[in-house]
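Handing you this structure, nothing more for now.
Entry: chain A
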Amino acid sequence: MPDPDTDATRSALALKLADATLETLRDPRGALLPILHAIQEEMGCIPESVIPAVAERLNLTRAEVYGVVTFYADFRTEPLGRSVVHVCLAESCQALGSAAVADAAKAHLGVDFEGTTADGAFTLRKVYCLGNCALSPSVMIGGDVHGRVSPGAVGELIEAGRAGP
Partner candidate 1 sequence: MEVRRLVKMANDIGAFFERGGDAGGVANHIRMFWDPRMRREILVHLDETGGDGLTPIVREALQQHGHELDPGS
Partner candidate 2 sequence: MTARVFVPRDSGALAMGAESVAAAIRDEAGRRGEPVDVVRTGSRGMYWLEPLVEVDAGGSRAAYGPVAASDVASLFDAGFLAGGAHALGHGPVEAIPYFANQERVTFARVGIVDPWSLDDYLDTGGFKGLANALSMGGAEIVDTVTESGLRGRGGAAFPTGIKWKTALDAPSDVKYVVANADEGDSGTFSDRMVMEGDPFMLIEGMIIAGLAIDAREGYIYLRSEYPHAHETLRRAIATAYDHAYLGDDILGSGRAFHLDVRLGAGAYICGEETALLESLEGKRGMIRPRPPLPAVSGLWGRPTILNNVITLASAPLIFEKGAAYYKDYGMGRSRGTLPFQVSGNIRRGGLVEKAFGLTLGDLLYDFGGGSRTGRPIRAVQVGGPLGAYIPESQFDTPLDYEAFSGIRAMLGHGGAVAFDDTVDMAAMARFAMDFCAEESCGKCTPCRIGSTRGVEVIDRIRADADRSGNLRLLGDLTDLMLYGSLCGLGGLIPYPVVSALKHFPEDFGAEDVKELNLPF
């Protein structure tokens, strides 16, 4: 059930972020991605309820904004865990056993890819290439990339990356 008060607050915040982002851009065209990044960074996701406000600010339709949000893997309409564990599954990491690393991460967290732990601390996701291929396999935890990760070490790395609530 949408809560109009919460939606209004969120939309107001999204608009503030949109305006702040627009101020940093020399050309307001193409501002949608930077604005969505800013909203997601601040709010943890792009709640559907803020899409109309963003659309209105950029003189787009909400269909257009929605289409963009759903196109890009980075953007999501529901929040993820406080810390996101990205296991790279691209070829270089696969060549050094990233599948086993992924399995270890799944076992440690008790969730599959795209799953969030019950305490909301972690979401497990796959990623294709972090640019750290010479040091495969790579895992990114809360934004920090780790190279040469072994299945045995992944649990410890994850715990070190636990973010407070």
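Selection rule: all candidates are chains of the complex that A comes from, given by their letters.
Just so we're on the same page, a residue touches a chain if its C-beta (ideal position, glycine included) is under 8 Å from a C-beta of that chain, and two chains touch if they have at least 3 such contacts; residues count from 1.
Everything numeric here is computed off the predicted structure, so don't read it as measured data.
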item: Candidate number, among 1 or 2, whose chain touches chain A in this complex; value: 2
item: Candidate 2 contact footprint on chain A (complex, rising order); value: 25-27, 29-34, 36-37, 58, 64, 67-68, 71-75, 90-96, 127-136, 138, 143-148
